[in-house]
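Subset of chains shown; positions unchanged.
Per-chain residue numbering starts at 1, and chain names A and B are given in the order in which the chains are listed.
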Amino acid sequence: MDVMNPDYMDAVRETFRRAHFTEEVGVRLVDAGPGWCETELIIDERHQQQNGCVHAGVQATMADHTAGAAGFTVIGADEWLLSSEFKINLLRPAQGERLRCRGQVLKPGRRLVISEAEVYAVRDGMEKLVSKLGVTLAVLKVTGRESAS
Amino acid sequence: MDVMNPDYMDAVRETFRRAHFTEEVGVRLVDAGPGWCETELIIDERHQQQNGCVHAGVQATMADHTAGAAGFTVIGADEWLLSSEFKINLLRPAQGERLRCRGQVLKPGRRLVISEAEVYAVRDGMEKLVSKLGVTLAVLKVTGRESAS
C-alpha cells in the first residue's frame, strides 16, 4: 500500500500516546507497516463482563483504535483520522490470557479511509478469531481538528 | 412493550453489577422500564482521545451496554442476552461534563432482540446527540451461558 508520510510510525505512536482511554484499557502497540497495525492487551478481571468473557466494549475499543492506527500509515503528514462509524461482529466468547489485534486498510482515500480489524484471543498458545470490525475513517487536516462530518 | 419477567428491574441491575468493565468505565444505571434503559457517565480525562473528546470506545461501551440492558426488560426470567454485532455512528465530537444514554428495543423476539441506543453529551445544561448505536442481541437460556451463535 502506498505511503505518503515516510514518518508514519511517529504518527501511529502518537495516536497511542495521546489516547488516554486506550492506555487506560491497556491496548499496547506491537508494530505497524504500510496499511497495517498490530496491538496487544493482557486480559485482566476488569476487562470482563458477566459471563467471564472480555466485554464487547474492550474489543470494540481495541479494534477501532487498531484499525484507525493502520489508517494513519497511509495518510499525509498534515492529516489525521476520526472514526465516523464502525460495525463489530462478536463471533466467539473472548477468553484467555491476552488479545491480539491486527488492523488492515481495505481502501485508502483522500476523504475516507476504510479499515478492518480482527481480534484474536490467545489461550494456552492457541489463537481464536473472536471479533471483526469494519470502520469508516474521515480524513481531516491537522489544523482543523474538527468533527468527522 | 410486553414484559415477560415482572422482576426485569433485578435483571437489569444484575447486568451492571456483574459487568466489571462497564463499572470500570463509569457507566451508571439511571432508570429502566418496559423496552428502555437510561444510563449516565461523568466525563473524566481518562475517557478522552487525542482531540479532547470522549473516545469512541467509551461511547460504544456505554451504548452497547445500555441497549442490551433495555433488551433485558423484554425477555424471560430464564433468559439472558449477548451482543452478536453492533454498529455505531459517531455523529459529533463528544465534549462536556457528562454523557447520557437511552437504549430502546426496536424489535423483541424469541431468538434475537434488536435494540438501539442514543448517546447525548451534556455541556452547560445543553444536550447534543453525539452517537447512535444499533445492536443485534442473541437470546440465550440462563443455563447455557454459551456464545451468541
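Convention: contacts are C-beta pairs under 8 Å (C-beta built on N, C-alpha and C of every residue); 3 or more make two chains touch, one makes a residue touch a chain.
Worth saying up front: this structure is predicted, and the values here are computed from it rather than measured.
Q: In total, how many copies belong to the whole complex of which 2 are placed?
A: The complex in this structure file totals 4 copies.
The definition used in the following text is that only the chains that are shown with their structure count from here on.
Q: Note the rotational component of the Cα superposition from chain A to chain B, reported as an angle of 0 to 180 degrees in steps of 5.
A: So the angle, rounded to a multiple of 5, is 180 degrees.
Q: Report the inter-centroid distance (CA atoms only) between chain A and chain B in whole Å.
A: The computed centroid separation for chain A versus chain B comes out at 22 Å.
Q: In the complex formed with chain A, which residues of chain B make contact?
A: The contact residues of chain B facing chain A are 14-15, 18-22, 24-25, 45-51, 54-58, 60-62, 64-65, 80, 82-93, 145, 147-149.
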